[in-house]
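Here the complex is missing a single protein chain, while all its other protein chains stay put.
Order of writing sets the chain letters: A and B. Residues in each chain are counted from 1.
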Amino acid sequence: MLSAIRPKSRVIFGYLLIPIVFYVFAVFVPLMTAAFFSFFNWKGGPNKTFNGVENYLTLLKDSVFWQSFGHNIYLVVASIIGQIGLAFIFVLIINSKLVKFKGIHRTFGFFPSTIAAVSIGFIWTMIYDYKRGLLNWFLALIGNAEAAKVWLNDEKLVMLLVSIPLVWQWIGYYMVIILSAISSIDKEIFEVSELDGANAVQQALHIIIPLIKNTLLVCVTLCVAGNMKAFDHIWVMTKGGPGNESMVMALYGYNISFAQQNMGYGSAISVGIFIASLLVIAGTQFIVKLVSEKN
Amino acid sequence: MANEYTRVAGKKSSSFTNNPILFIFFNGMLMIFSLSCIFPLIWMFYSSLKEKRVFNADIIGLPKDPTMSNYVNVLTNKDYHIFESVLNSFRTTIISLVLIVLFGFIVGYILARIEFPGNRLIYAIFLMGVLIPIHSLLVPIYVVFNSLDIANKWYTLIIPYVSFALPIAVFLVEGYVKSIPISMEEAAAIDGSSFTRTLFSIIGPMCKPILATVAIIQTFSCWNEFSFALVLIKDVGLQTVPLAMTQFTGQFTSDYPKIMAAMLITMMPIVIFYFIFSRQIIEGMVAGAVKG
Partner (left out) sequence: MNKKLLSTVLATMLAVSMLAGCGKTAAPAEAPKAEAPKTEAAKTEAPKADDTKAGKLAYKGEISIMHFSTSEESQGNGGSDGFRTTLANWIKAHPDIKVNENVLANDKYKPQIATLAAANDLPDVFELQGMNTKAWAKQGLIMDMTDIIKKSPYADKYDQSKFYPFVADGKTYGLPVLTGGTCTVVVYDSKAWKEAGFEKFPEKWEDVLKAKDYFQSKKKDTIAFGNSGKWQMNSCFLSTVGDRFTGSDWFHSIVEKKGAKFTDKAFIDALKFTKDAFASGVFNKDFNAINNEEAREYYINGSAAAFIGGNWDVSYIQATLKGKPLYDTTKFAVVPQPAGATASTNTQNIGLGFAMSINNKLAGQADKLAAATDLCYELTGKPFAEYVGKKYALGGLTKADVDLSAFDQFTKDFYNYQYVDTKPVDIYDSFVSSAVWDVLNTDLQSMTNGKITPEEVAAKAQKAYESNY
């Protein structure tokens, strides 16, 4: 079967060569360089001293790093449910006959992901603002002014509050991806599933999800990857604070490298983030496989 | 919007009339979501008509006496290099997009369809790419680019933009290609069509929806990218829009309305582009799907 369309190895090689060289150069060379730096005590500047795996030993014992790792996992979970879950549901609803202004939803929904994350963070900081923010204004409006809080200074809520803008901004992004994947499905299937009104949920689970499984897997991967290196929103909204209560790995690495100018340890953190992300991705792939095999 | 699609939908208009609660709930939910999505734009627009002090005193309210002074200032102050930066961003974004779509399509297709030793390895290598935490890798990136003397050139940013976007493009194309039937390619192969011809004249058009998606989502990440631009570009004449925006922030004070005015000016071309073409792109997706 496949041999019919199989070109000569030379041709494949030729096609793959340029993109891969391009990619490896820009992506892996810096990572390798960082891996190299991570074995040095390097406070910036031309002099560095080799100190073996000491940076990694520090990393293993660094409570702030592990706290940040936990926050990243929190973001991953929130985003898989919030971004991909909601995006999938929204796309199904938009594609159904239940909804008006489909075009508006499709166009507007993507809009937040066109804005730089820094601006999104700023806008949401304004929403959470204690004295002037929309949230407390709204609470006062519905007569619940006592519930007003200094939101971003609340240690228990701060992770939830910073994850909301993150989730919200990228829903549209995943909507576009899922929409294009669903568009490859034969429309007949939708009509059949619509006919069954009550069973729409099951149809989605048993027909649509299996058909766009690959794309959803890509979405989950992107989502995990994106959140393991989350940075901008949190940098703008809380700088990781109060204290380190909303610190994430990338921001911590950035602080170590730039604010503290400990480039050697900062490089070790980058490598740590990379490895941690790799493990989490492998974990999610494994879970996804397990779940889909059961089904 | 998409005519064909609504016509199909029209046939079964009965299905939503028999569940008004669901109808209201779904429409309401989506409306709130869509409005929240467009709110930042509206807010940015009317805030950009305020003066800094007015804005700082009241962040949410509408401007009492709107002023165009921020716009005039942004457009006339030569220190800001607004036009140059828009041009630079355009150049970088467009060249990057062309390469992302082209490379992503080729690699994604090959990885999806052709078995060869190392296929999964290459896929895994691309997978790793999305995991690279760039913010803490800025120093190595600078060191590498600088030592090869390719930092601070007009093409500098294209290299990381294409590379860091490639994984997403490859995944999406790979996933998409796997979901389309293989029969077309087989027929073409039997007809004696070369691999290259099949790739570009048969598979290419079929992948239009996913390639359009890749292009859309990458346009904005290229346009908004900041970290690479910060470390790799020094020359004022080469800086992209996000770098130019930093001119509006002082050490201890930021002129937010002016930043917003500048953001709107620099976003204008791309937002217009999006609103005009999103109709066609999405119509294209839906139409492509009806053909199935």
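Heads up, the rule we're going with is that a contact is a pair of C-beta atoms (placed from the backbone, for glycine too) under 8 Å apart; a residue touches a chain by one contact, two chains touch by 3 or more.
Remember, it's a predicted structure, so these values are computed and weren't measured experimentally.
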item: Interface partners of the hidden chain - shown chains only, full complex considered; value: A, B
item: Touching the absent chain when the full complex is considered, from A:151, A:231 or A:274; value: A:151
item: Sole residue of A:144, A:260 or A:292 that reaches the chain not shown, by the stated touch rule; value: A:260
item: Absent-chain interface as seen on chain A, which is shown; value: 42-47, 128-131, 150-153, 155, 238-245, 254-255, 257-263
item: Residue ranges of chain B at the interface with the undisplayed chain; value: 53, 56-57, 77, 79-80, 87-88, 90-91, 94-95, 98, 138-139, 142-143, 146, 153-155, 230-231, 234-238, 246-255, 258, 277, 280
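Throughout what follows, only the chains that are shown with their structure count from here on.
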item: Length of the line joining the C-alpha centres of chain A and chain B, rounded to whole Å; value: 16
item: Residues of chain A defined as touching chain B within the complex; value: 1-2, 4-7, 9, 11-12, 15-16, 18-20, 22-31, 33-34, 37, 90, 93-94, 96-120, 122-123, 126, 129, 132, 134, 137, 168, 171-173, 176-177, 179-188, 191, 194-195, 197, 211-212, 214-215, 217-218, 221-222, 225-226, 228-229, 231, 249-251, 253-254, 256-257, 263, 266-267, 269-270, 273-274, 277-278, 281
item: Residues on chain B engaged by chain A in the complex (per definition of touch); value: 1-2, 6, 8-9, 12-13, 15-16, 18-19, 22-23, 26-27, 29-31, 33-38, 40-41, 43-44, 58-60, 103, 106-107, 110, 113-116, 122, 125-141, 143-144, 159-160, 162-164, 166, 168, 171-172, 174-176, 178-180, 182, 185-186, 188-190, 194-196, 198, 209-210, 212-213, 216-217, 220, 223-224, 226, 242, 256, 263, 267, 270-271, 274-275, 278-279, 282, 285-286, 288-290, 292
